[in-house]
Structure formats: C-alpha cells, structure tokens
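Missing here is one protein chain; the remaining ones are kept as they sit in the complex.
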Amino acid sequence: MRRRTALILGFCLAAGPVVAEPKSVGTPDPKLPDPKLIEDLVAANHVLYDLGVVDGFGHISVRHDKDPTHYLMSRSMAPALVEAGDILEYDLDSNAIDAKGQALFLERFIHGEIYKARPDVIAIVHSHSPAVIPFGVSEVKLQPIFHMSAFMGIDVPVFEIRDVAGSASDLLVRNAGIGAALAEVLGDRNFALMRGHGAVTVGSSIPQVVFRAYYAEQNARLQAEAMKLGPVTYLSAEETAAAARTTDGLVMRPWELWKRKAMKANGER
Amino acid sequence: MRRRTALILGFCLAAGPVVAEPKSVGTPDPKLPDPKLIEDLVAANHVLYDLGVVDGFGHISVRHDKDPTHYLMSRSMAPALVEAGDILEYDLDSNAIDAKGQALFLERFIHGEIYKARPDVIAIVHSHSPAVIPFGVSEVKLQPIFHMSAFMGIDVPVFEIRDVAGSASDLLVRNAGIGAALAEVLGDRNFALMRGHGAVTVGSSIPQVVFRAYYAEQNARLQAEAMKLGPVTYLSAEETAAAARTTDGLVMRPWELWKRKAMKANGER
Amino acid sequence: MRRRTALILGFCLAAGPVVAEPKSVGTPDPKLPDPKLIEDLVAANHVLYDLGVVDGFGHISVRHDKDPTHYLMSRSMAPALVEAGDILEYDLDSNAIDAKGQALFLERFIHGEIYKARPDVIAIVHSHSPAVIPFGVSEVKLQPIFHMSAFMGIDVPVFEIRDVAGSASDLLVRNAGIGAALAEVLGDRNFALMRGHGAVTVGSSIPQVVFRAYYAEQNARLQAEAMKLGPVTYLSAEETAAAARTTDGLVMRPWELWKRKAMKANGER
Partner (left out) sequence: MRRRTALILGFCLAAGPVVAEPKSVGTPDPKLPDPKLIEDLVAANHVLYDLGVVDGFGHISVRHDKDPTHYLMSRSMAPALVEAGDILEYDLDSNAIDAKGQALFLERFIHGEIYKARPDVIAIVHSHSPAVIPFGVSEVKLQPIFHMSAFMGIDVPVFEIRDVAGSASDLLVRNAGIGAALAEVLGDRNFALMRGHGAVTVGSSIPQVVFRAYYAEQNARLQAEAMKLGPVTYLSAEETAAAARTTDGLVMRPWELWKRKAMKANGER
C-alpha cells in the first residue's frame, strides 16, 4: 500500500511540469488527474495481463478526467510492468505532453483517434488476445453467445488495414490516418476486430473496458467451441440489447476481484 | 486459522439480530447455522473459483441446516472474495432475512425456487463455466463420457428462457416465475444447462455439489474433444446409474484436497 | 527437508509392526522399503498432480524393493495430499498388510493384477488424465506422434470393461477378476486406455512411469490437434522402437525438475 501511494505521488510530481503555474501545497492541482484514476489505470495494466488479454504487448488508456482533450497511457513497455511513474499524458493527436525521454507506443493513434471520434468513450484497450485473432482472419462473424458478451452487439466489425494502408503495411496503426480509419470502422460500437493483428475495445470506464476486453476473449473462445459442435443459437438482437444493459451495471463485481488480486501481486513484486 | 475462526464468529454475531431473543452466552443458538456449514460454504466459494467453475460471477448456496425453509448464500459479490461475514440468510421466496444494506444477487431466485421444488436438494451452484456454454447453445446433447460425470444422467435438460420470459429477456433468472420454470425443467435431475447463459447444479451437500459442478465442466470439455475424433461410446443408462451411485460415495476425496488448498490460499490473502 | 525426513521415518516406524521381529537400533530392517523409494513415491503423487495427470483421483504404486510379491501405494486419498505416513503395503491380491484402519482404493486390483502378470513392471499409474479419455471412447487409435511418446508402441489397446463386468458395471476395476482382465488387455505393452474411465501406465521405475503417464497425455492432446489439420504422419514401427529405446534413457532429466518442484512446494505446504 505504501509503495502504491508512493507510485501515485510519483506520477503526480512527475506530471507536475505539465501544469503552467505551480499550486501551493495542500491545494490539489485542478489539472492533475485524480490519483484514483491513475491507480486504476496501473491496476488495469496488470489485470489485463493476469487475465491473458495482453502478453508483453497491448495497451490501455483512459481519458483525462480533468481535460477531455487529453488521455493517459503508459510509455512503451510491457503492461505487466507498468507503475504510476510510467503513465504519460497525450493530446488527441497522440503527442505526449511530456515524454520524459521515453519511447512511445507506435500505435498510440488508436487511442487518440477514437477519443476524437467518440466523445462517449472514456477508456480504450488494444490487445492481441488469442481467441479473437482467428475471428479477425476468418469469414465467420463473432457473435454474442451468452449474456456476458452482449456489449459486442450483433454486428462486430473487422478492420482491414489494407483498405487504408495498402497491401504492404506492417499491420500497425502507426499514424493518425490509420487510426481515424479504425475509428470509422468501429463506429458507435464497443468492440472491433483488426485483421491479422488483434482487437480494440472501448468503454465508459476502466472497469467496464477491462470487463469487455475479457469477455470478448471469452466469447471468441466459446463461440469457436460451439461452432465445432454444430449450429449455434446466438443471443437475438433484442436479448443482446437487454443483456448489454444489465451487464453494464455489473462490471464492478469482477473488477473488485481483479484489482485486489493485481494489487496484492503488485505488492509482492 | 485464527482469521478463519474470527470470520465464522463474525457471521454468527452478525447473524445474531435475525434471532428474536438473544441467548445467554455459552448456549449455541438453535437457529444459527452450524459454523462448520458456513466454513464449508465460504471454502466452496473459493474452491469453485480455483477450479475455474466460476470467475467473477456465479454463486453457491446451501439450505439452512436448522431451518429447511431458509438458505444461505453470499451477498452479491465475486465468489473468490467471499468471507463468512458476507453470508446472508434467505427465505425460499429469496428475500434476505437481513440484507445488512448489501446488494443481493439478481438471480437468487434460482436457489429459492429449486429449494422449494426439491426437498432433497441441500446445495446449489449456478455458474457460467466455460465448457458447458457451447452445449447450452447447440443441438448436441451433453452425455456422460466417463464415470465421474454419471451424476448428470443420460438426459441433461436445457432451459430455454424464451419459453418463460419471452424473446427480449436479458437472460437472467431475475424473478420467482423464471426460477420456478427453471426448477421445472431441471425436474428430478442434478444438472441443467441454461441456453446462452450457463448451468445449474444441485446436490445433497456442499462437497457433492462442488464435485458435480466441476465434473460437469470436465465432461463438457472431454465430450467436445471426443466428438471431434468421431463417433463416441457414451456410458449406457445402466452404467450411468451404477457409476453415479459409486461416485456419490467418493466426493469427500477431492473435497479434502480442494478445501485444504483454498483455506491455505485464504490464509495467505 | 527436516519435515520430509520425519515423514519417511514416520512410514518406517508405522510400517514396523508388519515385520515379525523388531530389529535392534542401527540395523536397517531388511524387509522395510528403501526410504528413498518412499520419498520418490510420495514425490510422484505430487508430481502427477502438478502435471495434470491426476486430479483428486488417480493413484501410483511401486513394487516393494525388498519383496517383489508386495507393492506400495497410499491409502485412499487425493494424490496431492499424500505423505509418507499414508503409504501402505499390499500383497499381490491387493490385501493391505496393515490398513491402519484406513480406507483403501476400490481399484487397487489394477496394481496387484498387473504386478502378478508382469514381473518386469516396477511401477504403475492409474489416472483419468483429460486428453486420453476421448481416445478411450472413440474408434480412433492413439498413436505416437513424436519421439517422446514412443514407449506407447503403435498398437495401444483399449480395455472395454463390458467384456468382463457386463453391461451394468460402474466402470471401476473393483475386483481381482476385472484387474486380471485389464492386465491381459495390457499384455506386454506400457500403456492401455480404459473406455469411459481413463488409462493405466506401467514402467520399470517411478521416474519412468511418471514420464510415460505425462507423455501419453501430451501425445493424446497433440494427436487430437494434428488430426484436425488433416492426414497425420505418425512414427513408423521402426522409429517407434528406436525412439522408445532412446527416451527410456532420458527419464531422469524431467524427473529431477518435477521432483525438485514438488518437494519445494511440499515444503511450503
């Protein structure tokens, strides 16, 4: 706990120079993100690794709670190693406000461009979680097989990077143009597959986006298994809508578990 | 160990107000559940998580040992975090006797309605364990592939919520009517699939219901694999009946292992 | 380490009464098993659990090093909980020499009858390891897909209990007659599938039989995956024979790893 607090303070102090005028001691800087948000962002990096949604690659961001034209995300590194001092602030063109001399994710444009296009989005996960990859390279449609993944909707899009970056890209969303194209394919949905690459998940909070990234992966695994058995009864459009509303209200239940386990493991690191 | 005792005492004290007249010290309250039952219920919550039967969702209940018209189950929370103080008492209409200001599981009616319909049932698990989901959405029948899952019988039912809640439900068993319909589909069996949702398992004790929920999941995984190889020889009806009788006598063997591991891990939390 | 020694001494002392005349201190009893053998048998119980070959069920035995008409195996319990004091001695009719009031495995006849039929066999594992179950209920033949599982040979038999116990058995090898029938199906091979139940593995040492039980499971998993891709090139009969000879000389390499990890975890229990 002591170490966690230190890390969060570390972020706040490190982030200090971003603010033009230093505030007097005791007055929380109105431009600094809520320390609780940083704590959750750090925890979410570890949770996504613990859940197998990310491995050494993948990233999660959150929109700045004091400035909707900025977002927060770690420097370029493995999510499972992220601490508060690794969190940087970016504008919506995905420039780091202060990179602190650190390398940035080549694909940070995924985040900036979606935040631009979707004012309702507060948190974004990009991952290569294993079960969703096959659906991104197949003609089979990913569909909600149970209530937990209703958030995906019945019309999950697939982003084909060849449409925007040509036939010889390295598959990475390495500039704003590709990011904007991805945001357009995502539209008003919560989840999109990326052919030959992975997926992107959006939500209105860190717990919700982690929940969604996890259950998208579960749905892909379960749907693949179900299809091997024969014809599958998916959730209907009406069921999908109703279940999405219900499960959106339940995201704190697993989040409390996941965060507690990640924090405990973090204390042991 | 010390912490565990404290938690159990915590439950007993917390549960105290449920009883009208306080008893004098030293006389065990005849209406309080056996502390051993609470200990097993808490352990079972953790065991089900350790075995992958539940994740952040799912629940287990046990009929009150002093009052068959009541049952015990945690408040609404992730099973892996349940402690004795989280256990609440419910009547068979699934009203909490004293909710202690806590949120309750939306689907507690699964438990109350089955306890009503099945006097022989002492413990119930509801889960979304991954391997059973595909069988709930497929036309393929779940069948005992080895002796350990003979308890399922050769005629595993599938509960289709559309039959009772219409075509636009959120899939949840969120009232007594749906719960009663599920209990009717379950009939006198030990296990039922729930389409687009999960499964329900019943038993005559906590160790038995945990054993059954675990081996239902194993059977689903093994059957799916076997079917991919080609035609499968399932247990015959006679073998199923004989093996179910035998394995019912063996449930304490894995339970001792599972509980010891869960208790040890709990002590480390 | 200290605890382990105590456990082994515990066995020796507990086993004392089996011997007619107590020996003077300092003279190792010529009829007591080598403490190193007990240590390996205990370790093997834990290793098989760690490797996923056994869960709460399954058992491993070893022929008594001082008396080939006796064998050693734990009382009826989950393998992962076995300590030296739980090891009992059995004759080849699977009577415990001194049951110490403990329950015995219903299926101990698997061990006694194979030891009778196969003087070359020193150690036996019976398990329900998950990947082999589908091959036991399918018409597809389990075959060596890589050198590590060459010990299985190219003609893995399947024991159909209906042939000996009729159409209404509980699938268990619960008497000497069924055990003898299983031994006959096994013949001079190292591995046999048991329909609707599991498998039996034999070897000339504890490390070897653990190696074989583990790689039989791996082979089943890999073969199932390979068959889904299309036609498979299996090891030829000649390759199988050559590779079996080679890998038999390599069993100590993984055993050292597995035993060390099990012993370390045991020290932490």
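Think of it as A, B and C in the order they're written, each chain with its own count starting at 1.
To be clear about the criterion, contacts are C-beta pairs under 8 Å (C-beta built on N, C-alpha and C of every residue); 3 or more make two chains touch, one makes a residue touch a chain.
Remember, predicted model here, so these are calculated numbers, not experimental data.
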*Since one chain is left out of the picture, which of the remaining chains does it touch in the full complex?*
A, C
*asked:* For the chain left out of this view, which of C:Met148, C:Ile161, C:Ile178 or C:Ala213 touches it?
replied: C:Met148
*Which one, A:Lys31, A:His128 or A:Arg189, makes contact with the chain that was left out?*
A:His128
_Residue among A:Ala117, A:Ala176 or A:Met227 that touches the chain left out of view_ = A:Met227
*Residues of chain A in contact with the chain not shown*: 55-57, 76-78, 80-81, 106, 128, 130-131, 133-135, 137-140, 167-172, 195-198, 224, 227-228, 269
_Take the complete complex as the reference. Which residues in chain C touch the chain that isn't displayed?_
145-148, 150, 218, 221-222, 225-226, 228-236, 238-239, 241-243, 245-246, 250, 253-258, 260, 264
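Everything below uses one rule, namely that only the chains that are shown with their structure count from here on.
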_CA centroid of chain B to CA centroid of chain C, Å_ = 34
_For chain A versus chain C, what separation do you get between their C-alpha means, in angstrom?_
47
*Shared interface positions of chain B, touching two or more other chains*: 228
